[in-house]
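For this view, one protein chain was removed and the others were kept in their places.
We call the chains A and B, going by the order they appear; numbering starts again at 1 in every chain.
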Amino acid sequence: MKDSLAFEIVVVGAGPAGLAAACTASERARSVAIVDDNPAPGGQIWRGEARTPWIERARSSPVQLLTETQVVASPGEPALLAARGDRPVEIRYEKLILATGARERFLPFPGWTRPNVLGAGGLQALVKGGMPIAGKRVIVAGSGPLLLAVAAYLRRQGAKIAMVAEQASRGAVLKFARTVARSPSKLMQTLGLMRDLAGVPYRTGCWPVEAAQGEVKFRRGGRTWSEPCDYLACGFGLVPNTELAALLGCTSQDGFVAVDSRQQTTQPGVYCAGEPTGIGGAGLAIVEGRIAGYSATGRPDEARRLFAERDRGNRFRIKLQEAFRLRPELAALARPETIVCRCEDVSFGRIAEHRGWQAIKMQTRCGMGPCQARICGPAVDFLLGIPADSVRPPIFPVPAGLLAEDL
Amino acid sequence: MSVRIADVAVVGGGIVGAACADAFSADGLSVELIEAGIVGGGASAAGMGHLTVMDDSEAQFALTSFSLRLWKRLETALPAEVEYSRCGTLWVAADDEEMAEVERKRQFYTLRGVTAETLDARQVAEAEPNLRPGLAGGLLVPGDRVIYAPCAAAWLVKRAIAGGARVRTGVRAVSTDASMGAGMVTLSDGGRVSAKHIVDATGAASPDLVRPRKGHLAITDRYAGFVRHQVVELGYLKSAHGHDIESVAFNVQPRATGQVLIGSSRQYGIGDSRVDAHLLARMLRRAVEYMPRIATLSVVRAWTGFRAATPDSLPLIGPSPRNGQVLLATGHEGLGITTSLGTARLLADWVAGRKPPIPIEPYLPTRFPAEVHRG
Partner (left out) sequence: MVEILVNGKVVRVAPGTTVAAAVLIAGEERFRHSVRGEPRGPLCGMGICFECCVTIDGRPNLRSCQMPCRDGMEVVTAVFNEG
């Protein structure tokens, strides 16, 4: 028999939105749990940072932290099936708050599958896990503020940052910088990063076009040149993790989970906060998490008091989106022979023969591998405008023995 | 919208419709294939792609063995993505009673020219080292095959197109009217197709279907060599998939990718296509009973599909009892991938007035009283 747990409020995801939601809900709810697949709370952004205020607050609250617990299915509501190691656990809830965060978007270009090309956040996470980086020559490329945070972190760990390449134009980045300068906390963060990155070239309107062993070819303006490096750390913005919301039948809009002013999804009793509703960073995620926590515990007035702050966060989200919009030239980097689906080694040429996601999947095997289209799906969407819109259980690969346990 | 004129309108682009389009087109007829979704995306994609000779009845044997011969003629022509595999079928016997069934099956196959070999307990363990110890034995049918049906359907459609067929996907046939000597199919986009013959190959969506049967499958990550044959329990025939409204049976298959495809379940009277976690768990428990190490394999996806089931487990091939101008090609239940080619051959011969290689009578829809057919 599998373990069975029950809580009034279950929060999926222990990043900023999930921690804020759980702490807020715990002021009123009989029982609150946060479920997260990582060994420690914090999500991707606070990975390895035990002293973050929201983590400390959650630890000193009655919130139960279920770490190393991966939600894989919904065996009939209102319950989730999760994997803890090889053991299944059923988690029942009265109200559910989805704070499943985001992942990096990777775009295919010749050589992007080589072992010396990693995600930007990916390399940071690996280094936090003990990967040696001191003395390595690293180029951080792609798009968005995350590149600077990653470059600064890697440099503090002893990496030689040869360049940060931002695909957005200089004009767009400067306009965004003026927005940041209006927010004291964001300005402080940025100034800290600038200090950490003093002397590192930050090239705007610049992107990788081909990776080889020991060097990467870049383009900027009309010029193409090669830069030597040990690693290329590369991420083109973030993609929301909407698989669980989709499995539960929540409606999506333009790739994000649709929510009302109370952060409730189209499924009654299921709320969503943070990046799955729009990529707006930790600040917006925390406000949304608090609103979801108030809403799920029947406190609409407290929730309403945060709407103005959320509106400010949303204005920032839109500026972020506009500044770091991906340029169409990036969709022209993949050649017909360039691999798009890394699990199944499916080339761009084969994928481009088909018009819908189902046909792409069935006829080419793109998206059929263990990543379940988390990597190739957003790439196909960017390259061809075809969203990967089929979600099947389990939403994460798990041992058959776990799914075989009696309910 | 103008009316398109064809000799045959095939409604439904699963493996059966694809095979029909290919067969009619090879006969020189003009063919219009209409598929509501994508080619090979329905039950064809929800099955195991097992090409197998079955012995439930003489008629089932005749159609499956004839169809398998047709598949084997194509084996050198099929492209790599069809994943044609010569893995054979291993029927597993758990006890003496099931060993008696092994012997009955062996005699049945051998008498009819199909190679079948009895394996004892040791031989079964050697053939499939991941089976649990202590099984009684099994029957190896080495001539059975496995394919990846969505790509096989797409290949058949490509061949039909090369022969002149026209294919329209993403369009539903909203009505068929065959009262005026020639049939007329009206499409969801307002278009119409006028055809001498209309083939209904819509599987579980067919209006003449008796009952839809829901099935679950799960597929693992790649574990090359974990299983070598299509391995099926003989309880499949004896009890598990008997007359219960909900049942599971052990049925696993090696995919060309190294993945392990795990089946099977049967449910009747269910309209909801979502994965039923309880039945999936039961199905996987049955698989783990037979192959304990399956418990450690990572499942990447589970899904369901609906098969078109008939009261006598034989397909409906031939003129509809309600309207002779509509030719049915449905009711293939769990054997549609195997019998698609045979079905297409029988219908093409019927239209051409040729003598078929096997008698069509056992499959004629008119074998059922008219009231069984729903309108």
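The definition used in the following text is that a contact is a pair of C-beta atoms (placed from the backbone, for glycine too) under 8 Å apart; a residue touches a chain by one contact, two chains touch by 3 or more.
It should be emphasised that the depicted structure is a prediction, and the values quoted were computed from it without experimental measurement.
> Counting contacts across the entire complex, name the shown chains the missing chain touches.
Touch partners of the hidden chain, whole complex considered, are A, B.
> Please pick, from A:116, A:157, A:321 or A:390, the residue that touches the omitted chain in the full complex.
A:116
> Which one, A:7, A:54, A:93 or A:106, makes contact with the chain that was left out?
If we include the chain that is not displayed, A:106 is the one touching it.
> In the complete complex, the non-displayed chain touches which residues of chain A?
Considering the whole complex, chain A reaches the absent chain at 37, 39, 44, 103-104, 106, 113-119, 121-126, 129-132, 339, 342-345, 369-371, 374-375, 397.
> Can you list where chain B touches the absent chain?
Considering the whole complex, chain B reaches the absent chain at 221-223, 257, 296, 298.
As a working rule, only the chains that are shown with their structure count from here on.
> Distance-wise, how many Å sit between the C-alpha centres of chain A and chain B, to the nearest whole number?
41
> Going by the contact rule at the top, pick out the chain A residues touching chain B in the complex.
73-76, 81, 86, 356, 358-359, 362-365, 368-370, 372, 392-394, 397-401, 403-407
> Under the touch definition given earlier, write down the residues of chain B that touch chain A in their complex.
37-41, 45, 81, 150-151, 154, 218, 220-221, 257, 262, 275, 277-278, 280-281, 284-285, 287-288, 294-303
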